[in-house]
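One structure is given below, represented as structure tokens, and several questions about it will come after.
All protein chains but one are shown in place.
Chain IDs A, B and C follow the sequence of writing; residue 1 opens each chain.
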Amino acid sequence: MDLNKLLFDKTKFSLMAGPCSIESEEHFQKTATYVKEAGAQILRGGIYKLRTSKDSFQGLGLEAYELANKVRKNMDMPFVTEITDPRQTSALAEVTDIFQVGSRNMYNYDLLKELSLGDKPVLLKRGFSATVDEWVKAAEYVEANGTAKALLCERGIRSFDNTTRNVLDLASVAYLKQHTHYPVIVDPSHATGRRDLIIPMSLAAVAAGADGLIVETHPTPENAMSDGFQSLNPEEFRELTEKLKGILKLFNRELF
Amino acid sequence: MDLNKLLFDKTKFSLMAGPCSIESEEHFQKTATYVKEAGAQILRGGIYKLRTSKDSFQGLGLEAYELANKVRKNMDMPFVTEITDPRQTSALAEVTDIFQVGSRNMYNYDLLKELSLGDKPVLLKRGFSATVDEWVKAAEYVEANGTAKALLCERGIRSFDNTTRNVLDLASVAYLKQHTHYPVIVDPSHATGRRDLIIPMSLAAVAAGADGLIVETHPTPENAMSDGFQSLNPEEFRELTEKLKGILKLFNRELF
Amino acid sequence: MDLNKLLFDKTKFSLMAGPCSIESEEHFQKTATYVKEAGAQILRGGIYKLRTSKDSFQGLGLEAYELANKVRKNMDMPFVTEITDPRQTSALAEVTDIFQVGSRNMYNYDLLKELSLGDKPVLLKRGFSATVDEWVKAAEYVEANGTAKALLCERGIRSFDNTTRNVLDLASVAYLKQHTHYPVIVDPSHATGRRDLIIPMSLAAVAAGADGLIVETHPTPENAMSDGFQSLNPEEFRELTEKLKGILKLFNRELF
Partner (left out) sequence: MDLNKLLFDKTKFSLMAGPCSIESEEHFQKTATYVKEAGAQILRGGIYKLRTSKDSFQGLGLEAYELANKVRKNMDMPFVTEITDPRQTSALAEVTDIFQVGSRNMYNYDLLKELSLGDKPVLLKRGFSATVDEWVKAAEYVEANGTAKALLCERGIRSFDNTTRNVLDLASVAYLKQHTHYPVIVDPSHATGRRDLIIPMSLAAVAAGADGLIVETHPTPENAMSDGFQSLNPEEFRELTEKLKGILKLFNRELF
């Protein structure tokens, strides 16, 4: 697959899917299999997890490099995973196709500068309360060297209301598509924090002009080591891709 | 037209449109004509305007009652206008079909109690920073007497970012559709405060599950007495209704 | 007592205290007695309570007029209570010395216009997410007629953090004292929603330049019909006034 064509061609739509954290080879392989079958082109999975509490599960770390690499090769799917420290760059570059920078690190300019020196695309999540202007300026750090390209990922902003985990700001997506050159990916899982809102928000993201989605899914969400409450099960994930087909056509985009 | 069927039947979609403020009979008649022609079923137009500054234009007030009534009868369109004081109830009931309660008055429970005694539908806008729970509980004040029905109107919430005037919270729409019985109308004009984002956000609202839209439009937005920067001109309004047709079909709803 | 001198003279400091809601004559008389003894000059007590749920206690309403009046006369203390509807104005003016407009009604300009026609001071609470500019402009509605004066009341703004009920914005107090002519009263009870933070925040309010405090207290907070969790008991209230004496002296103000 031509990853660059997929990410930067406006007639395509990128669907990135997989578990919050990679839990084991079997778990990751199983997930990769059903997400590819359902239509996702890019595999996601956390190796390093940034957790509010030092006592929460922090991801498998180094232990997951080998198995992530094995699964992405087995499946012939590009892989996106989060980088949390500039010192991980060269080793992680061996196993990932896209670097994800999480919301907690959007302002970590030393990390962005390090990534700007490489040539892999950087999926830059919006900070918890970053303005659109700050977010775009962070993307400029990524593209400063002229080799790496930035993808912006809207994942909800913090508000006074806890009905949803965050507030998905789809108007920022429409704004960015009209006023900047960046592809915009929407993360309905972290934005809503509720399994029952992921499908409608995914469809709304397409209507707002998004270029892709990054979605959490797990073979058995109730057993997930992290974020199970916002992960689709395989059946729900297939329902999502079915509904995406319909609306993407209306917006002249294709998933397959 | 059967207003109740339009508002409460899930195969219908309500398009409420008109100027922010009624400026004159000619202005209102002209606007009503093109919005009906383009497909709107319900006419909006402010008689009383709540303005941050006491020195801003406050609406025509009593002067507009007669002309609003004349235009809605000419056009045979139901009319929705804002009520700002319980003492306006009986006189305003003569000219309006739906009472709008603005964001500034969502917590004005004395006003809501007064409206609950009547039988006209109440379009209840979400407060600037109201939680979904507070908003739903405000709707319960409206329906407490069993005669009036509430329509919830999502119009954006306040945030730290001024890229858009407010942050349109479409996940609240999907949440309300799944967890309450209220119809949900979206106001993309106040939510974004930007003419260039109204069409994409209208389409996204449909995809999120909205039952209708309330949109500001003006024959010549650059001359509007209020909110011109977020009002569609006639051509843009027609573009909106054209695009709505496509997406509504996908969601099994009809505008016409 | 000269109420105007107390409220508008910068060498004075106003302490308004009493229960969230007036529950009975005995309850109100008892509270008034100990708050006056401890040093409060103005009595507060809710007759009408605006509650998120229609099923919560809404205040005694008309039933409390007579008893409130009796207690304020017994105690020879000015009384402040909330008005929630312009139709209450003339009757409520018989029993209150200061009208309070709650956060939920800060944008209720019809109510503010009605109060502007009288000559009683209006304690205007800041809206849940009102900007300082909107709040000042609301005060201009109150003073538009030249007879009523506005007192601004900072009571915390809404945020993403629920450690405290709201975020007490003391910098707004310092800002208002430097840039406007309005007296500024701080409400540490609603701002923090926690009994354990009321005393430190009261002292901090004085240091920031506040002209007064409005504090909730109850003879037995654990039995209060509303807001018990943020009401000081009599002993805590005396501790507050003792500590106020020290810091007020440093800022050249007097309570007694």
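The rule is simple: a residue touches a chain if its C-beta (ideal position, glycine included) is under 8 Å from a C-beta of that chain, and two chains touch if they have at least 3 such contacts.
For clarity, every value in this text was computed on a predicted model and none was experimentally measured.
Only one residue in the set B:Lys12, B:Lys49, B:Arg72 or B:Arg158 touches the chain that does not appear here, and it is B:Arg158. If you put the hidden chain back, the residue from C:Thr81, C:Ser129, C:Thr217 or C:Thr241 that touches it is C:Ser129. For the chain missing from the display, the contacting residue among C:Thr81, C:Ser172 or C:Thr217 is C:Ser172, taking the whole complex into account. Although one chain is hidden here, its contacts on chain B can still be listed: residues 129, 158-160.
Listed for chain C, the residues touching the missing chain in the whole complex are 129, 131-133, 157, 159-164, 167-172, 174-175, 177-178, 191-192, 194, 196-197, 200-201, 203-209, 246-247, 250. Although one chain is not shown, part of chain A still touches it, namely residues 50-54, 84-87, 104-105, 107-111, 127-129, 133-134, 137-138, 140-141, 144, 158.
What we mean here is this: only the chains that are shown with their structure count from here on.
Greatest centre-to-centre distance from chain C is found for A, with centres as Cα means. Computed centre separation for the pair chain A/chain C is 49 angstrom, with centres defined by C-alpha atoms.
Shared interface positions of chain A, defined as residues touching 2 or more other chains, are 129, 159-160.
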